[in-house]
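Read through the structure below, which is laid out as structure tokens, and then see the notes.
Here the complex is missing a single protein chain, while all its other protein chains stay put.
After this line comes subunit A, so read on.
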């Protein structure tokens, strides 16, 4: 399976994302610059964390208007897996690929630590290697991870099982502790925690690896014919 790691000016988790896919997972990965206009050769799209365009205007707002985002939208429409982590999540909401928005943390602090997450939906292409209700530990590193949406959107998320991860504790003010959501179709996931930073016990934990394994497993089942 071949992944594109989209790189914006100011992305800073692109190397971790590449490492997770290439070295820990053993799949193909390539960096793709934000002005690219063709993602047709990739099976999965990864939007890494960082501070694209210095978070100017609003986090993710300027990256959202990059040429490559039209291609990311096409990939999402084609049903390819699209994963946005941290700033990647912010870009996906600004682009309208996911509902809601990420606001400043309620205590106004940038927080960098490992937190407990609950797998709310283990029935997505991103979480089939987890168990429903499983508690995992994944690092977070954000100043604007306070997920906000209006009541109607929240009801919709809940009723469609689009809430995929929630925080064990409330520390940033996110509505109902939401840490990650998918689109209605289930092929676009945005999450604030960093699974790519938890892919080996050597770096403090491997709970994030199952997320990448889930994507590959689903893709193999759909695309590789068995003799």
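Note that in this section a contact is a pair of C-beta atoms (placed from the backbone, for glycine too) under 8 Å apart; a residue touches a chain by one contact, two chains touch by 3 or more; residues count from 1.
Here, contacts and distances are computed from a predicted model.
Not every chain of the complex appears here, and the one that does not is recorded in UniProt as "Phosphoribosylformylglycinamidine synthase subunit PurS", selected from "Phosphoribosylformylglycinamidine synthase subunit PurS", "Anti-sigma factor antagonist", "Glutamine ABC transporter ATP-binding protein" or "Cytochrome B oxidoreductase".
The chain omitted from view is touched by exactly one of A:74, A:104, A:118 or A:137, namely A:104.
Of the options A:34, A:58 or A:74, the residue whose C-beta touches the omitted chain is A:58. The chain not displayed touches subunit A at residues 57-58, 61-62, 64-65, 93-94, 99-101, 103-108, 146, 148-150, 173.
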